Structures are given as C-alpha cells and as structure tokens.
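A short write-up of the structure that comes next.
Shown here: the complex without one of its protein chains, the others still in place.
Note that the chains take the letters A, B and C in the order they are written out, and that residue 1 is the start of every chain.
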Amino acid sequence: MPTVAILGATGYTAVEVIKLLLGHPDVKITALTTRQEGSPRIGAVHPSLYGRLDLPVENLTPAQAAERAEFAFCALPHGASMAAVPDLLAGGCKVVDLSADYRLSDPAVYEEWYGLVHTDPTRLGTTVYGLPELWAERIAGKELVASPGCYTSTSILGLAPLLAGGFIEPTGIIIDAKSGVSGAGRTPKLTTLYPECNESISAYNVGRHRHTPEIEQVLSEACGHKVEVLFTPHLVPMDRGILCTMYGTLTREASEDDLLAAIREYYRGKPFIRVVEHLPATKDVAHTNFCDITVRKVRDRLIVLACTDNLIKGAAGVAVQNFNLMAGFPETRGLLP
Amino acid sequence: MPTVAILGATGYTAVEVIKLLLGHPDVKITALTTRQEGSPRIGAVHPSLYGRLDLPVENLTPAQAAERAEFAFCALPHGASMAAVPDLLAGGCKVVDLSADYRLSDPAVYEEWYGLVHTDPTRLGTTVYGLPELWAERIAGKELVASPGCYTSTSILGLAPLLAGGFIEPTGIIIDAKSGVSGAGRTPKLTTLYPECNESISAYNVGRHRHTPEIEQVLSEACGHKVEVLFTPHLVPMDRGILCTMYGTLTREASEDDLLAAIREYYRGKPFIRVVEHLPATKDVAHTNFCDITVRKVRDRLIVLACTDNLIKGAAGVAVQNFNLMAGFPETRGLLP
Amino acid sequence: MPTVAILGATGYTAVEVIKLLLGHPDVKITALTTRQEGSPRIGAVHPSLYGRLDLPVENLTPAQAAERAEFAFCALPHGASMAAVPDLLAGGCKVVDLSADYRLSDPAVYEEWYGLVHTDPTRLGTTVYGLPELWAERIAGKELVASPGCYTSTSILGLAPLLAGGFIEPTGIIIDAKSGVSGAGRTPKLTTLYPECNESISAYNVGRHRHTPEIEQVLSEACGHKVEVLFTPHLVPMDRGILCTMYGTLTREASEDDLLAAIREYYRGKPFIRVVEHLPATKDVAHTNFCDITVRKVRDRLIVLACTDNLIKGAAGVAVQNFNLMAGFPETRGLLP
Partner (left out) sequence: MPTVAILGATGYTAVEVIKLLLGHPDVKITALTTRQEGSPRIGAVHPSLYGRLDLPVENLTPAQAAERAEFAFCALPHGASMAAVPDLLAGGCKVVDLSADYRLSDPAVYEEWYGLVHTDPTRLGTTVYGLPELWAERIAGKELVASPGCYTSTSILGLAPLLAGGFIEPTGIIIDAKSGVSGAGRTPKLTTLYPECNESISAYNVGRHRHTPEIEQVLSEACGHKVEVLFTPHLVPMDRGILCTMYGTLTREASEDDLLAAIREYYRGKPFIRVVEHLPATKDVAHTNFCDITVRKVRDRLIVLACTDNLIKGAAGVAVQNFNLMAGFPETRGLLP
C-alpha cells in the first residue's frame, strides 16, 4: 500500500485531499507538513478531521517528507512548490503538484504572469499536465504531474470538445467564471473576510487572471491550433463551486443536439464528466469529482456551461485521480463507489 | 402633499416602495392593496414595517384605489398590471407601473415574450419608459410611466454611454448578468427555496429571458441604431443585487481613460450614477439607488461592469425617482439626503 | 446483497439516503417511490444524482414496494408513514422509518402533539427507538425501527451521559437549538423561501415543538427517571447542521475534566461520537455521521454543546446505521471508510 505525504496540510485543498485519501482503500497517509512551527495534531488544525487521522503537522523539509512517503501531494503556494519538488523527486518520492509551478510549458510565460523567475525551468515543458479526461495515458506511471487549477479545469473541460470538433471559432471566446470563496485560500485577508464578500458579487483581476495562459496553452494543444480567451473571474458568496459560462461563435451549422452529441462522444467512458440537458448548478457537483456540462445555442452563438467543485474536481479530486493513474490504480478509486 | 396607493403590497418590491415613501417628506400613503382576502395590517404582512405604517392591506379594485390616492405604484405581476392601469387612469390617478406591461412599444413583441395578448395595446409605444438618467424630461408631469426592470436598468445604464458614443459594435454584445434571489419574487417555489439556491450558482432562461427585448429596444433608441444583445441571467445566493458583466467589441482606438471619461460625460449631473475606477461590488450599492459603473479594455474588447440593488435602483428606487419627476419634486427626494 | 426501497424519494432526506447507499458495498437500491405522478428519473428530480442511479421515481403502493425490496427506508411525512408501514411489514419488508410516527410510545401523546389519531397504535411502545449509541443491541435484527429526529438525536446524545451519570438535575434543562433550513423540508413555503430566511435568525414553535416529548421520553428512559426540558428551536441561514446549546444545573461538584471523562466513558467504542475539548461548529460535522460534543462549567451550571448534520446523523446517516444493525452489517458500513 503506497505511503503518502501531504505538503501544505493547513490549507483548504489539503484537508480535502486528506478526506479523500481516508476513503481510499489502497493508501496510507504517513506525513503532513507545514512551514509553521509547533507540530499540532491535524485534528486541531482542521477540527473536521478530529479523531479521523492521528498525525501531527510537522515542519519537515522536502527531503524528510520523501523519506516518509512514496508519493507526495504538494498543496503549496506557487513559488514554494518549485522549491520543494526537486528535493522530493531526488528523494525518490513521486509528486502530484497542485500548485501552478509546473503547469505552464514556458518559463518566460511563468515569469510574466507569476512575477517570479522559475527555479526549476528544465522541468517546464516536459512535465505532464494532469487533466485525465484529456491525457490519462500520458499521466500513467509518471513521477511528476502538474495537477490543473480550478478555473482551468472547468473551462477546458467545457470548451475542449467543441474546439477539438471545430465547432467554435478559436479566438474571441469569452469565459465568464464564478467561484466560491474557498478558491481564495485560507490565509486571512480583507477581501475574503465574511462581511466583505457575503451578500455580494464582484469581478476581480479582469483580463489579467493567472489562469488565462494556462487555459490558452492547454486548449491550444487539445485542439491543435492557437486558442485565445478572455477570462473574467467573479467571487460568489458561497463556500465552493465554480460555474463557467462560456461564449463562442459557431463555425458551422449545428443543432444543440449535435453539439451535445459531440461533447458526449468526446468524453465517452470518462466517469467524472456528466453531459446534461438541464442548466447545471454548482450545488449538483458540490463535494464530488464530477464536472457537469451542457451547451445552448442562440442565433450563431454557443453558450457552454460547465461546473465543478473547485476544491474537488478543481483541486483535491483531480489530484487523487492523477495519483491513481500514476500509481496504477483505477482512475475512480477513492472518488466513486 | 400627494396621496399614494401601492397595488400589490405583499411583495418584495412593494415593501421597498413603502420604506422609501415613509422617508419621503412630501407624500402620504393612503391605500395598500392585495388580491388576497382578510385585510391584515401591513405590519403583519411585512414584520419589518411593524409600527411604522398603520394601514390594512385591502382587496380593493383599481377604481377604489383611485378614489383614495392621486398616485399609484403598481407593483403587480405582468398581466395583472395592464388589467388595473386603465381603471386607475380613468379614476384620475397617475401611475408608476413597475411591471413589464407598458415597457415594450410593440404589442406583438409583448405577446411573443409574455405569452399574453395585451389588453391595453394603444398605450404601448406612447407610454414613457421611465429611465430618468436617459429621459428625465420625457417623464416630467406624465400620467403613466413604465418603470424599468432590474436587469434592464443595470444593463442599459452600463452600455448606453459607450453605444451612444459609438465606441462599441452594436451587435454581438454579451450581457452576463448575476442577480440576487429577491428578484424572483415572494411567491414560494422550489427554485428559490433556501436549500435549493443557497451555496449554488446557476444560469437560467439562457437566451430567452424576457428582459432581452426590453434591453434591445431601449438601447436601440438610446443610440439611434439597432442593438442586439445576448443576455444570460444567473441566480446568485444573496438577497439583493445585480451585477452585469458586459462584453463588447471596440469600434475604434480608445483608452480606458477615454472610455471612463465618455461615461462620466454622458451622466454629468445624474445623482445616482457613480462612475468608478475600481471593480464594483453589489454590496457597495445595496439598499441604495446608486448604479456603479466601470469599464476595462482587454485587447480590442471592452468589459463594462455595472451593478445596482435590484429592489431599489432596479425597482422601488427608480419608481420613486419617476414619481418625483411626475409630481414635480426633485429627482432625489426621499432617495438621497 | 439486500435490496432496498426508498419511500418518499423526492425529499432532502431521501437524496442523502440514496447517496449513502450508493457508497454502501452491500446493498442494492431497487425502488424509489413518490406520491406524485409521472415517473421521472431520479436524476431529473435530484440533479446531483444524474448519472449515478438509473431508476424512476414511481407512484408505488407500499405493497408494490415490498415486492421489490427486502428493506424499506420510509422518508415520508408523519401521518403518511403510519399508513405505509403496516403494508410494508405485511409484505415481508423490513422498515427503517424516518418519520415521527413510531417514535413515541403513547398514542395519546402522539395525538396531542401531531394532531392525528394514530392508525397503527399497537406498534407504539413496542417499536425500537433507533438511537444506536444508546440501544444498538435492541436494534439488531429488528423488522421495524423508528429512526430518531434531528433535534432529538443531537439533544439526547449531548445530555444522556451526564443525566445517566447523575451530574445534571433532570428538570429545568434548557435546550436552545439552532438548525439549518434543510430541516424544514423541500416543500416550498414562505418561511423557507430564500429571501425570507437568509441573513436572519429567529426562533419558532417556542415551547411547543414536536420533538419535545420525544426528547423527554428517551432521556427519561436513558437515565431512569423523569426528565423535563424546555426546547427552543431556531432557524439559522445555512443549509445543514444542528447545534444544541444545553443548560443544566450540576447536582454535585465536578470539574470539566470529570464531565468530559464521563461523556467519553459513556460513548467508549461508539464510532460516531467525538468528545472534543474545543467548542464544536456544525461545519466540522457537515456531510458526516459524527456528533461532536463538549461541556463547559460556569459556576454551578453546565453547558453541553452538541452538533450534528441534521440530514446525516440527524436523519439519513442514523437510518443507514440502523439498517446496518438490522441487516447484520457492521454499524459503520457505508458511513465510515
């Protein structure tokens, strides 16, 4: 049974990874790390885990973590992850990296959007992007996988089939995305203080959110030509959930049924994609690894709607899905009964 | 001091009209109507009004209401309003109609979108559309004004200046709108039951919401040529507030500063429009008659963001604003100190 | 593998039963019933189940349901349940009843609090009350178990150890209970419409909530003498969760540590009770079958705090726990990894 370490165990993503792995029959959690001091029990850090996992959260180096576990889930902020991953790999530990550090293929693009010089640039461009619905066979057996972001997954899963099928113009695509507040992380700040964001909706980072180049890079590769999107994220007063409302221009005549059929065909045999006829709500996928997708046609415009739980399919769930593929388990192990 | 009746006093819009009028120094509420029986006190229907207004909610005919008041605020559902307004006017009562019944200029368009034959068609096309920021002078002194809808006002206020200024292509405009739940009214139904819509966001009526023709009609008139929009409403888990994120294509080179300056110039002297540099949040305008607007430019695209309180600027507040203009009061009376 | 029917499949409790049973390795769902017509797929009634269970929701008689399944979960309203249970049992189907119909031991008390003459009175007083933490051995192998209510379970689990240990005066106990809105069911009504209960807290049914006699009956039996409580429920703007803040008078000197130790001892070996030192929050137990309990002492007063997820430990989870005991499975099957 593989042993697993979780780096950055105090955050929202980590607690979801832990819960999923506690329900995974073939894995044993052996280390939890933080950069804070004090080694509290995990049940004191996340009271929902009280009595469910008897481990401290320790300030371990990546090398120490690698001694304790065969696999590591890196739930660290960007920048911190690229400082840890080389040591984990050097220690013989396979890594699912949940940060943005290994997702982009070009260090210059990383530097432009994240404002940091990449310290492990040779792994960019060679690290597999962990979106199993597109590239499960690439992920299988790998030592390092870059697990995708929440906005990114939801956008790509919605758009890839119709772009790959040539139904949508690859430029001029608008992604109007709405996210629950947990996506902003567990570090206290004014913008995510309850009385600030409750009972309110607003856009942020208009035209300059860091998931934009990631979406364009993956969609371009998925459909074989350059894709350009305008991405607008919004903060919605709810804990979890992402809805992407995506607007594109039809390239040729097609009915809604044609479009739904194309999406269904693209995802045939993919257990976590539900192509639905109704308009999906984030609540329908909350606490699951599902992505619900539908499409509407209005005149010559397509509206693709896709939603996920940002903490599960958008983070912890897809990470476990990637782990399963890396470790040789069925993709759904620990994620579906 | 003008006497005022409120028709349809049990709904969310009516309670806001009442609260605004209680703070209006020059008006006296003399009748409240409902189609339900029993004549409860208004404080029993809306506990927030307990002790603030000592009137029953009565099942009065429009003619009876007209005997009691010089002005009527019609907060009735569409269909019910066009059945009441002719009798109110015949009784000598001036009317601010908050329903959709008198907003469209073409009875055929009304029938197409509302599924009802209009029973007072001769007033369509001649009734003033009550958006004071565009047409205050038309509203002054009128006997009947069609007060606009919440999605409509927010969309139009955001887009009109840049369309009128020729900055945006008039077709291909996308309005991605997000509304709080009070916009769906006070009649219990599954979709707005707390556990259904809490902690969830979803789109509804994609491509076929009834505010679409109203937005197109008013914008077309405001800018002098045909405007076509794709309108997608979403339900957001909050009580009140509308945010419209609107996407258009620039027709010519212009900086964000140029665009903000054009919007400011268009609304010079309009007390309820705040053209802001930051990204507006619905919370900033909650419980006020303000509409906050800004614009961003990304490549050749414009993103206009506008928000209002759907119950105030989107319903009760603009209705009082119209009343002020009809009755000869300053536009801000009862709405701003 | 036992076959299972769920009666009343359109409600909030039923959907949780279904999700738990989908994760239960030893059970097969074979029938879903409703009193509505049309036989929609369950995925159309509850979109979160789309693609997860391919069954219609049918208007079956209890006898028809009994032909399809060896066990039935009755998630019907009170009154409806006692009309169905006799036929289910007559058809050879074992029943976990989630309604209040078989919880009280005295038909007169039932009639007084529910306003209905009990139509199956001989089963009152003989049906086992399904609170496994108190009476697991009674439940094992039974044909009918009355699964407890949400307020009831939480209150009893918090108070029983200290009452049984003689630490608290058995009268004068105050239970100030706070519940999420899903506890009020899925039938649209004004009080649970989103804009009515969002951003608000209020008490309801003060001094006359129907769970009062159930709490008193079970606590009296659990501690061997008559217990009297004052129960005040409140509606809290959240989907799920119950917190009971319970006030009693100490009968003798005891420290907080003594009290915590007494509670821990009482629940030794009970997998779903977590006796914690911190003040528990409903979020910590959301979507789980846990009940978190702690106690504080202020002068000669005890404050017991207990919380559960009203839909899981307060309804669907405890029902599955009872099913496990009835069917001979480990208590935790399908509820804990």
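Rule of thumb we're sticking to: a residue touches a chain if its C-beta (ideal position, glycine included) is under 8 Å from a C-beta of that chain, and two chains touch if they have at least 3 such contacts.
What you see is a predicted model, and the numbers here were worked out from it, not measured in a lab.
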item: Touching the absent chain when the full complex is considered, from B:94, B:123, B:283 or B:297; value: B:283
item: Hidden-chain contact residue, picked from the options A:198, A:251 or A:332; value: A:198
item: For chain B, residues in touch with the removed chain; value: 22-25, 44, 47-48, 50-51, 199, 274, 276, 278, 280-281, 283-288, 290, 292, 337
item: Hidden partner interface residues of chain C, rising order; value: 174, 176, 178, 180, 196, 198-204, 206-207, 230, 232, 234, 236-241, 243, 245, 247, 279-284, 286, 296-299, 301, 303, 305, 307
item: Sites on chain A contacted by the missing partner chain, in the whole complex; value: 12, 180-182, 186, 188-190, 192-199, 237-240
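Please note the rule applied: only the chains that are shown with their structure count from here on.
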item: Geometric centre: closest chain by C-alpha means; value: A
item: Copy pair chain A, chain B: interface residue numbering same or different (half cut); value: same
item: Furthest chain, CA centroid comparison against chain C; value: B
item: Rounded Å distance between chain A and chain C, as computed from the means of their C-alpha atoms; value: 36
item: Distance between the centres, which are taken as Cα means, of chain C and chain B, whole angstrom; value: 45
item: CA centroid of chain A to CA centroid of chain B, Å; value: 40
item: Residues within chain C bordering two or more other chains; value: 199
